[in-house]
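Every protein chain except one is present and positioned as in the full complex.
Chains: A, B, C, D and E, in written order; residue numbering restarts at 1 for each.
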Amino acid sequence: TNDIYTKGHPTGVVVGLAWTSVGGDILFIETSLSRGKGGVTLTGNLGNVMKESATTALSYLKAHAADYGITYEQLEEMNVHVHVPEGAVPKDGPSAGITMFTSLASAFTGRKVKPYFAMTGEITLRGQVLPVGGIKEKMLAAKRAGIKDVILPAQNEKDVEEINKAYIKGMRFHYVTDVSQVLGLALAK
Amino acid sequence: TNDIYTKGHPTGVVVGLAWTSVGGDILFIETSLSRGKGGVTLTGNLGNVMKESATTALSYLKAHAADYGITYEQLEEMNVHVHVPEGAVPKDGPSAGITMFTSLASAFTGRKVKPYFAMTGEITLRGQVLPVGGIKEKMLAAKRAGIKDVILPAQNEKDVEEINKAYIKGMRFHYVTDVSQVLGLALAK
Amino acid sequence: TNDIYTKGHPTGVVVGLAWTSVGGDILFIETSLSRGKGGVTLTGNLGNVMKESATTALSYLKAHAADYGITYEQLEEMNVHVHVPEGAVPKDGPSAGITMFTSLASAFTGRKVKPYFAMTGEITLRGQVLPVGGIKEKMLAAKRAGIKDVILPAQNEKDVEEINKAYIKGMRFHYVTDVSQVLGLALAK
Amino acid sequence: TNDIYTKGHPTGVVVGLAWTSVGGDILFIETSLSRGKGGVTLTGNLGNVMKESATTALSYLKAHAADYGITYEQLEEMNVHVHVPEGAVPKDGPSAGITMFTSLASAFTGRKVKPYFAMTGEITLRGQVLPVGGIKEKMLAAKRAGIKDVILPAQNEKDVEEINKAYIKGMRFHYVTDVSQVLGLALAK
Amino acid sequence: TNDIYTKGHPTGVVVGLAWTSVGGDILFIETSLSRGKGGVTLTGNLGNVMKESATTALSYLKAHAADYGITYEQLEEMNVHVHVPEGAVPKDGPSAGITMFTSLASAFTGRKVKPYFAMTGEITLRGQVLPVGGIKEKMLAAKRAGIKDVILPAQNEKDVEEINKAYIKGMRFHYVTDVSQVLGLALAK
Partner (left out) sequence: TNDIYTKGHPTGVVVGLAWTSVGGDILFIETSLSRGKGGVTLTGNLGNVMKESATTALSYLKAHAADYGITYEQLEEMNVHVHVPEGAVPKDGPSAGITMFTSLASAFTGRKVKPYFAMTGEITLRGQVLPVGGIKEKMLAAKRAGIKDVILPAQNEKDVEEINKAYIKGMRFHYVTDVSQVLGLALAK
């Protein structure tokens, strides 16, 4: 039933991984841009920590805009909207940080994320990728959804190693310590 | 008593379907535009998720404005007001997403929705139509109100198939996966 | 003691009807304009639904301003203040919608409401007049206050017919389905 | 101990009357103006109804500014601050409405209130003066504070007549129905 | 341990007196100015009444700016920040009003407060100094901190007279009724 998700997505759309009391799940981060004056809108029934995560990801992108070929004018003349579908489900926590960053970067650069790709990890303002919880549940959910590649925080490698190999067969895990490593892995040429 | 609703409506007015603890009901989404500076007003005793749904629908419309012949100037020089009548009744949830989108598109393009037409479905920022709850109750309410055509999420087709055919006789169901399919079905020429 | 209310009122003042746990009552909607930049102030210990009702009435007036001889410049260069006296009493609900609309229209056009005139009814953004509760209690309160003419939603006609004729002797009831019918009935020449 | 209050006050200062669970008391409404852009500040531990009362009084003054020789430029180029001293005491209710109005009018016109003068009464947006509670307690408090003249709502005359004459000996009561009567009584030449 | 406090302070720093459930204490009011557009920031874990107190003190200073040689341009082109140290301790109440005023006036005029000087008293918008609570506890705390001079409301003189003389030996008490008396006493030449 989730196969609608696993095809290639338009720019600005990235698959994240959530961990709830009933197990892991995939979720989507969607960014859309429209002409405006630098306004930011965050929707999807998000708690404050998750909103701060998006704010931090956007600040990082702004501070490193030149590295990604994004101009100040682009940032200033667009409104940014980040949405996480399934509005009936409350969402919170910092673990979608690098997913938010990738979604924003994809929207501003016009480069798509590779198909069957997902990621999880907290982002800090200087670009560190911090470990997150629920790794086992998230990887099983990714597997169920047909995900082939997952970017994770280096500090979570030990959590992946504890998962029964049979459950995650065929998946590739990419461990990162800094958000600057993420786009090279996730964005299509 | 609801026959005042089932005649043709002015531009900006679309019939949605609600599901409450006491069963299904129809509701109206009304959009009106007035000269202004791009302000957005959302009224009708709406919860946060329903407000976010309208915000998401508007962002989608803005990001795809050119596809619908809407110019940036129109968006920038109008104030948008979306209202859901019956102010005494609290309303919430994401299921009016495509109804909100159609109401906004109707108001900005000046094209009316066909008579006896209703719809339900969550909208995402990239235009996916996600499944919603209460399909049986909503379809019975639509039938009672004289609705002939209903747009629904493709993932809800199975829910319609479980309804006793006698109850929804004469109704046509249009299943969609993307919001780009909605206006072609719902707007009059 | 309410006879101070039943004489002719200045422009912007309209008699509404309220229904509370202790019976019906008349109330006043007062609109005043002053030079400004289109600001809107709503006072009188109003709940959110009643405030949204005023917002909806104002949006309807703005969207149909040309029909009433109101220019965009008037709307843009005035501040609007809508007040409901008796600040110690909390007030809420959508039933003063057409009263709010009439008060705003009276203030902007400079035309007064006829004396001994009251009204009740929810307004929608496209101008429908929806039925309201407490009709019997409201009509008795209008009678006590010396009101001669009342505008009501067409869908409330059945509620008036259930009132003992002796209690509402000499009163005229005007049933409307659309707010466009209201001003012709209520405003003095 | 309150004799510091009963001497002549500077412009913008007016004596009001409060009614609390422990009896009546006098209070002061103070308005000060400073160069600015039309900002409004309300302080003194005021509840929402009392703040709305000040807002209503200011709107009335703005709508009738020309009658009092106040120009639009004065209103637009000043910041208004209304304060009610004794910040440790929460205050609320609409009964200081005409006192707020008089304080604002005194500040903008530069005319002082006569000494030994107090007032109480709700103001509406069209300038009606509505009756208030606690008349007996308020008049006794005024007497104790050395007040000689009190402006009251006409509808409260019956409440004054019920007070034992001995308690309010030497006081003059001025009954008003409209706020336009207040300044002529209260402001010094 | 508090001797760091009792030396001369830079401009904008004034010693106040607090009264809590565990006795009296000294506190500091610090004002700093920086180039800006008239913004006001209030920090230090302050309750609403204490914030209103600062707002009132600033309005008084603005309305009397000319008396203190402060120009409108200075007020308009500076941002004002008032801070009360020891952020872990919640603070509230109106009793630091004249201390706030003196801190603001010191910052804007560049004149320092004399060493070993403290003050307490509510300020009103017209400059009255109203009595405050906890005088005994505050004076003992001032004594412990090495304070030599204290400004107090005239109406609190009786409270000082009730303190055992031995406890406050060597301290000078300056009673004021109006805030205009404060700066002459407190500011160094």
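Miscellaneous remarks
The criterion applied here is as follows: contacts are C-beta pairs under 8 Å (C-beta built on N, C-alpha and C of every residue); 3 or more make two chains touch, one makes a residue touch a chain.
All figures in this text were calculated on a predicted structure; none of them were measured in a lab.
By the touch rule given at the top, the unshown chain touches A, E in the complete complex.
Of the listed positions E:20, E:45, E:74 or E:109, the one in contact with the omitted chain in the full complex is E:45.
Per the touch definition above, the residue from A:62, A:114 or A:144 contacting the chain not shown is A:62.
In the full complex, the hidden chain is touched by chain A at residues 48-49, 52-53, 55-56, 59-60, 62-63, 65, 72, 93-94, 97, 122, 124-126, 128, 130, 155, 177. Residues touching the missing chain, restricted to chain E, are 1, 4, 9-10, 12-13, 28, 30-35, 41, 43-45, 79, 81-83, 85-88 (touch as defined at the top).
The definition used in the following text is that only the chains that are shown with their structure count from here on.
Centroid analysis (C-alpha atoms only) places B farthest from chain E. The centroid of the Cα atoms in chain B and the matching centroid in chain E are 59 Å apart. Multi-chain contact residues of chain E, defined as those touching 2 or more other chains: none present. Because contacts link the chains only in sequence, without closing, their graph is best described as a line.
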